[in-house]
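All protein chains but one are shown in place.
Showing chain A:
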């Protein structure tokens, strides 16, 4: 009884937490009188505030009404499509039906479209079908305001816009969905990044819950703020009761400015070669940095099992679960784990203020440079690839390598250490991202992780109808061996007691990925994983740029911090370097900024660590130079000074500075340290070690 009671209390408190949601992120309402009396200043203020809101640390985002479950429109619409009423761009009709319900309104419109014979309909009122907005359709439903340099788009339910590029999106009316995140009228604007390195983003208009507002007048009211009167009229014709209106603005951030200062990244936000023929040029959106793609290019492709798993997990999180949901996502390489997690996190953020995220994948980290294990609290939706949302995690450990093969124990110990730092009383759902290494020891590590963390859901992604490794079901776990953990010994006593204490269980969900090129790494520019690691690091270093617009300042021109050699320890995590030659490894290198519990004491000269410890890391810096005469390190770092003061250890790892940072230092014609143009790769042995996987033997060919 007692137990029951507490859970009930907890449950109700929880549901209160989940349900009591109001849009605190919303902009303050603008009174119409304010608008009418002094349009220009108010508008300017509005835009200002709206920009400020975009920059400000947001508080809470809540949907006014529950978000729809995640479904793939392609799967569900076919039956309903033929019944879909033709949108009737007929203002008078809509006005008359002011107080009627949404359904009957639709029905009336439908019947009118049949009987009315289109006398009033203007020529450009195309029939509205769900599907990709491309070519002609984009011209009809988009208006660009040249003066303010933005575009307004009217989308109907289930219409999509798939694009390359970057922009800032504000929902002016109705609601749209991007990667599982629902954006509705009145919310702040969100930055969207769709670079060539990843699957293109898709904006999808979703159904607006029935409201009693007159859509025409409401929409016209909104459009007035953003468009000239001619454009307003044109767009207003397109607005129906289930339309959404979005505002797209060009976006430049210190990140994009910094990246574009490197010649090899100038095409990052353009479509990759394979998509060039599918890019729609000369739409009103192109000038804003958005390049629409035709329907031949798939956006995020959700299979049935994919959306089922999403729904199961989301509803489990929303339901009154005892304890918090801990969702572990695993699967082989390039099967879509990260994308699944981004969609999952975004969908969860529709309902809750934050989601915890435990990073166990050293190679493809989401919020940090590669080589880090971290625990983050995600408050903002993830509307782009990892390098577009680098942020400081709550807790981080610098493992120092982009794969854990060399030291499995250190890897597991780091993860345990991270998990222990999480407050046990936290009730936020946790999403755990794992490595794509699912063979041999990699698989054993997965078994360990499921045992170490109180997992409530295991989402296992696979492709081609199989999971590429044994299914990690609770039954399987009962007998599986991990690296550090082992199944309980099966004794007669255990069998007796088993009925009393059932083994810990979790839901096991299998997802089949069905996108094109599954399990293969992209080969186009920016799609290889080492390039993406470089992008993440560059994005991290872009925080050194001033937030004010202005020319990009190369790293070497910035004023560094300085610290005496004797005050901070210097260590290497991934290999052994002779102490007397240590500075040759550290100069102009990337270092993890760590905090040791021990006090650093020097018996003269620099303090060198004999091994890389597992210790908290607060960020990264570039060891810009070493002053041997005065005994100083010069360091560039975006870490806040109030945190930097606690740093007493610089840890070198196998994550090196992107080569473009060193080779692109404007202002030096001749020699630069560590850069040469005289090294030739034509000579034998000049390249790095190349590992051939899948070398076939002549005998194998004979057999085939």
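To be clear about the criterion, contacts are C-beta pairs under 8 Å (C-beta built on N, C-alpha and C of every residue); 3 or more make two chains touch, one makes a residue touch a chain; residues count from 1.
Here is the rule we use: contacts and distances are computed from a predicted model.
Name of the non-displayed chain as stated in its UniProt record, restricted to "Sodium/potassium-transporting ATPase subunit beta", "Putative ribosomal biogenesis protein LAS1L", "Exosome complex component RRP45" or "UDP-N-acetylglucosamine transferase subunit ALG13": "Putative ribosomal biogenesis protein LAS1L". Of the options A:217, A:260, A:444 or A:484, the residue whose C-beta touches the omitted chain is A:484.
Summary of contacts with the chain left out: across A:266, A:479 or A:659, the touching residue is A:659.
Residue A:644 is the one among A:354, A:552 or A:644 that touches the chain not shown. In the complete complex, the residue from A:284, A:369, A:386 or A:592 that touches the missing chain is A:284.
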